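Missing here: one protein chain of the complex. Every other protein chain is in place.
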Amino acid sequence: MLSFIIKRVLKGLLCVWFIWTLVFVLVRVTGDPTGWMLPDGASTAAVKELREEMHLDEPIIKQYVDSFLDLLHGDMGKSYYYKQDVKKIYSERLRNTFSLAVPSFLLAVAMGIGFGIIAALKHNTFVDRALMTITIVGHTIPSFCFGIILIMIFSVTLHWLPTFGTGSFRHMIMPMLTLAWGPMSSIARLTRGSLLDVMTKEYIDGARMKGLSERKVMVKHALRNSLISVVTVMGVQVGHMISGAVVVETVFSWPGMGQMLVNSAKQRDFPTVQYGILLVAFSVTFVNILVDISYGFLNPKIRESFK
Amino acid sequence: MDDNIIEVRGLKTYYYTATKVIPAADDINFSMKRGEVLGIVGESGCGKTTVARSLVGLINRQNTRIEAGEILFEGIDLAKATPKQLEHIRGNKISMIFQDPFVSLSPVYTVGNQIAEVMRAHSTGKVDKKKERETIIELMRKVGIPSPELRIKDYAYQLSGGMQQRIMIAIALACRPDILIADEPTTALDVTVQAQVLELIRNLKDEFSMSVILISHNLGIVANMCDRILVMYGGVVVEEGSCYDIFKNPRHPYTRGLLMAIPSLKEDREELFSIPGTVPTFTAPVSTCRFADRCPHACDRCREKEPDFVDIGPGHRARCIFADKEVLNA
Partner (left out) sequence: MPEKEILIEAKNIKKHFPVKRGMFERGEKKTVKAIDGVDLVLYKGETLGVIGESGCGKSTLARVIMHLIPATEGEVFFKGKPVDKTNIMDFRRKVQMVFQDPYSSLDPRMSVKRIIEEPLRVHMKGLSKEEKDKIVRPVVEKVGIEFDVLDKYPHEFSGGQRQRIGIARALVTTPEVLICDEPVSALDMSIQAQVLNIFRELQKELGLSYLFISHDMSVIKHVSDRIAVMYLGKIVELADKQELFDNTLHPYTKALMNSIPIPDPTVPSMKAELTGEPPSPINPPSGCSFHERCPFATERCKTETPVLCDRGNGHLVACHLKEETKC
């Protein structure tokens, strides 16, 4: 088990490194920040000078090696725009994003699995159809639309909730719902689907033939088996959630890292983009490792391969 | 009624599709004595599994319903039993093993766990873990699992097909039921393993003095295992009799056709007798002999109404107007 985790972590690190490299190259080949850093109509000589000063004129390989060595030393560089250590800029932003994303994710999982179970139990009834309609909506409406609709209803019309800002639980309700809605829908549909599939399996009848109550059959046998496939998509959903956060933070002016990432990408603020992506890559990888481990706990056949 | 352990009267289990009503099991009557092995044979879709599942209320899953009839067992009518009553009976008084043991065992629990589950479901009072483990190991030894102390921690996928079916049998017998329903218990197994598993069932039946309902499409298995046999076709029992009656003096053209259609190991036949046509599905209500379209003896009378049972001898009857006539021998 331990060796599995170590190997999985090493693989994760490799993946993070690859993403970081990719981002490093991509932001550099698409432009540089000198455009906005110098006044309009600056001479080519001035641009050249600034580029030299920022080491942007060096071959990309050298830039890469230098940055990578800095990264290993824990030096993430200074933001071109904020003129600060990027770690410092992100620390608060990161907290904001987590304080939105983590509860949203838990909400998505809880509601998704709950709705999925209810829909499966009430298969082909009004409840099932209603829930599935709701989740189809969650699947298809882009989250910025959904956020704006929420704002229209609860802020503009009903004046119940604030449209933007942080600080209280009331501020969080709409961003959380917006962020959770998509993943919740996916999880609900998948839970329902896999539960219905498991319910047709012969071991469910096998369990019934032991004289277990229908509730026990559901919880002990059907649910546990169907969760195996649900857990696998949770890792994917975390990725979706992060990309969703960028949009949601913009709609609700939530001062998280999503918003910051978009801005710094626009400004070619290389260190800021790279560090931001690094954080995202880290968290997604971490969650996926957790998912793999819990998958092993749910499925003995996978556990076998851990040994 | 006296020593009958279960009695089925006029059982009708219908299957509803969007447009049709299919009489999956239609007007089924039979009873069974303690210690008896009753075989239900027929081809796919003949209703043999539906009958078995009706007995234990395992038919609610599709759009299937018990339409009419009684299933009398220990003073209750299982056709109208409450979920609580059924839970008490399943695994405790009536057990069932299925065709494919691999998919009938849960993939995520150890086999020991799955055996324990049925024992806990039907025991009151606290579980003594150590004693429970001993009982399970004893049971596993009884069904012929080598080194049960090690196997108790295995998952289904770690065992071979034969071992999996033995585990299913252990689960089924853990509470010493009165009736074991075996639905094609060896169809997924190789023939050398099949012989082992059937022998095991036969031995355990005597040891536990239970009755067995054996459902199979394989006439050879039924001939070797059963005391009495129901032959089903198109949702009805077409012939009922002792094992000897069915194989040595079959009186329904379908039974006769089937027996002649299987290649024999003893003699060589140039050409096999074959029943023409295909196995049909019917829509309720049925008003002809269900075998008429494939029967070499069918006449107008066969198509007027569904024939009643004709008694041929003690406990031997067939649903054919010619059952007691010489015509069949032609």
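Structural remarks
Here the chain labels run A and B in written order, and each chain numbers its own residues starting at 1.
Here is the rule we use: a contact is a pair of C-beta atoms (placed from the backbone, for glycine too) under 8 Å apart; a residue touches a chain by one contact, two chains touch by 3 or more.
The structure displayed is predicted, hence computed values, not measured ones.
Within the full complex, the residue among B:N63, B:S123, B:S160 or B:S209 touching the omitted chain is B:S160. Residue in contact with the omitted chain (choice from B:Y16, B:Y157 or B:Y244): B:Y244. When the full complex is taken into account, the listed residue touching the unshown chain is B:V193, out of B:V21, B:A81 or B:V193. Counting the whole complex, the residues of chain B in touch with the unshown chain are 43-44, 160-163, 190-196, 198-199, 217-224, 243-244, 247-248, 257-259, 261-266, 268-276, 278-279, 294.
Following the convention adopted for this analysis, only the chains that are shown with their structure count from here on.
One simple way to say how far apart two chains are is to compare their mean CA positions; for chain A and chain B this gives 53 Å. By the touch criterion given at the top, residues 199-203, 205-214, 216, 220-221, 224-225, 228, 298-301 of chain A touch chain B in their complex.
Within the complex, the chain B residues that touch chain A are 56, 58, 61, 83, 87-92, 95-96, 98, 100, 103-108, 110, 117-118, 121-122, 155, 157, 168, 171-172.
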